[in-house]
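What follows is a short report on a single structure.
What follows is part of the complex, with its chains left where they were.
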Amino acid sequence: MAALPERGADALAVLRRQHIELPSWAFGNSGTRFKVFAQPGVPRDPWEKVADSAEVHRLTGVAPTVALHIPWDRVDDYAALAAHARDLGIGVGTINANVFQDDDYRLGSVTNPDPGVRRKAIDHLLECVDVMDATGSRDLKLWFADGTNYPGQDDLRARQDRLAEALSEVYDRLGPDQRLLLEYKLFEPAFYATDVPDWGTAYAHCLELGEKAVVCVDTGHHAAHTNIEFIVAFLLRAGKLGAFDFNSRFYADDDLMVGAADPFQLFRIMYEVVRGGGLAADTGVAFMLDQCHNIEPKIAGQIRSVMNVQEATAKALLVDADALAAAQREGDVLAANAALMDAYNTDVRPLLADLRRDQGLDPDPMAAHARSGYAERVAEERRGGAQAGWGA
Amino acid sequence: MAALPERGADALAVLRRQHIELPSWAFGNSGTRFKVFAQPGVPRDPWEKVADSAEVHRLTGVAPTVALHIPWDRVDDYAALAAHARDLGIGVGTINANVFQDDDYRLGSVTNPDPGVRRKAIDHLLECVDVMDATGSRDLKLWFADGTNYPGQDDLRARQDRLAEALSEVYDRLGPDQRLLLEYKLFEPAFYATDVPDWGTAYAHCLELGEKAVVCVDTGHHAAHTNIEFIVAFLLRAGKLGAFDFNSRFYADDDLMVGAADPFQLFRIMYEVVRGGGLAADTGVAFMLDQCHNIEPKIAGQIRSVMNVQEATAKALLVDADALAAAQREGDVLAANAALMDAYNTDVRPLLADLRRDQGLDPDPMAAHARSGYAERVAEERRGGAQAGWGA
């Protein structure tokens, strides 16, 4: 059985190469249907979003890429945007397609009963692959707001046919090293039936498409009581877990900071990731944040979120796998549970502070950010112009 | 035991005087945090909203008042707006206060930690009572978006103190025939703790305030699995049911057309209303719609919703109370359930068509609306200007 110091060393090796991707849209204004509260210093364009993202990486050391959302982050020259990111020490990550903010999409995008609207939506998805080619992105993330609000509104089965057809066309356009991440969501904005409502639906479509299609698990997109770590374990076993969209929620898709609502759940998820090889050096699993900082400052919110993932990962890596396996084998329920809880109850903040010092970082990224004056500086610089936000 | 025809006659008498209040905001554009889809012909100001509301009443005969939302429906001269409504055959109903769409309310309105913001919010509530004086409205409906997104963000108990203080000040301002309706909601836009999250909280505050404070039950504001008709029965028994905000939902606060998601639940609710005297001639219960027609046309959506409430009410009135009571007394589970279901399974559409003919209305309000050309006319007339919507 490995002693704690040894597990700590192994954990550090994995934590050192951890890679958490930030979402460009987390830096823009966001809110609920009731109100979007504007914040000072919010970026006005993709270039400023990339800069904020780079600041988070500078302080945490584990957030080296930023995901883009098209058309929110549409620019004339994507190669230039990628170069801008590189200059700031990060890279462009996943490309997120957006086919839900045009008036044409009122009744759906790729599953719309109108073939013209479907064509438009598919064309946008294909355009996103062009962007990937320009930025060198590996992953195309597809989340469809498609669904219906009322029973009878549209034919559930026909919408699956249309979905399969659209996915197939996009899949065929992918380059040899590109992947399609299919995301599912229980509800919102569709309020009766969503066309990709659960992991089973996403998995089934990915199976049919082929090996470049994998599932994206957004931790806020499940029915109450869903055991998310089970899904993670299942998809890893099936070789179909492609990515996480991390956030947390007490109710619906609240998009709170990951780890804020149920840190124990995040730990259990990360434990299954470790158990299933999802943190191996050659992992195909992408770890992304997907959150809305509606009332808290956005850059600080991202830093805290990154740290929360790090802490959950560290705890998961500290689980005494031998002791756990032994207790499981013997059917010792309390000992097996205790083996997991011992790791969870450990305060890993000193370990992570050491890691940061090792990497030449401030051991307390939140304090370092506060001292840096970055927030004040951009609040000053970014006066005027339209702040970016959802839909802008 | 009353024979069906007799119960039908009794039912008709109640249905004839049914009063369903429409929300002015249902005629404006609405949507989710992802997208608000604009619709042709949407009103550009409160006067046009009142006109649309009057059209629904003209066709259904049971929607003689329209509720206003301040500041969305702010006008210089409320008496003139009330006169405009009267000219169109309806009246102004409940005044809804809105203290959630100003940047100052980011951390709450009447429960905000900042006393200055609380003062501003209370002043708005008091202004709403002024509006009531001007329009002759009986009811002030208070829904607070107040709450917190993160554990620790604010002190749960102190927020209750602040809430109680604000309610008390507003209550004291009410005239002798005015009431305060306190609405509760589980979550959204607050994602950790809402300050009035459930009927118990609303009830407790109303008890403390006095007899002019009563609870408003929004049918979409409960945790999953909540038995809403129990709450209705309980509040009626306690004399504290003030009003309904009707809508329906499959998931969260979806604000779909009432009766669309679970018509059986609506029937059970209306049965408890009947059972508890809430449809008596002197009822103090207000029946209001509170919905968002995000993808369907708004006037037609309101007509359908009114009809859905009528149908549920008719079924509730057709329950054979004697047979039901006898089966309940004998502990005959299946017979008691069947007594209720017999009414529910009855097709009441012919009965309601008769009622409408009796009242000189078209028996099919949806078809009458389609034939009327109203929608096409306003779509033509209301070109230009900014359409009204949530927050406008």
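Each chain gets a letter, A and B, in the order it is written, and its residues are counted from 1.
To be clear about the criterion, a residue touches a chain if its C-beta (ideal position, glycine included) is under 8 Å from a C-beta of that chain, and two chains touch if they have at least 3 such contacts.
Quick caveat, the model's predicted, so the values are computed rather than measured.
**Student:** If 2 of the identical protein chains are displayed, how many copies are present in the complete complex?
**Tutor:** Total copy number for the complex in this file: 4.
The rule we apply is simple: only the chains that are shown with their structure count from here on.
**Student:** Determine the centre-to-centre distance between chain A and chain B, using the mean Cα coordinates as centres, and give it in whole Å.
**Tutor:** Whole-Å distance between the two chain centres: 38.
**Student:** What part of chain A is in contact with chain B in the complex they form?
**Tutor:** These residues of chain A touch chain B: 30-35, 37-38, 100-101, 103, 105-107, 145, 149-151, 186-189, 191-192, 224, 249-252, 254, 256-257, 260-261, 294-296, 390-391.
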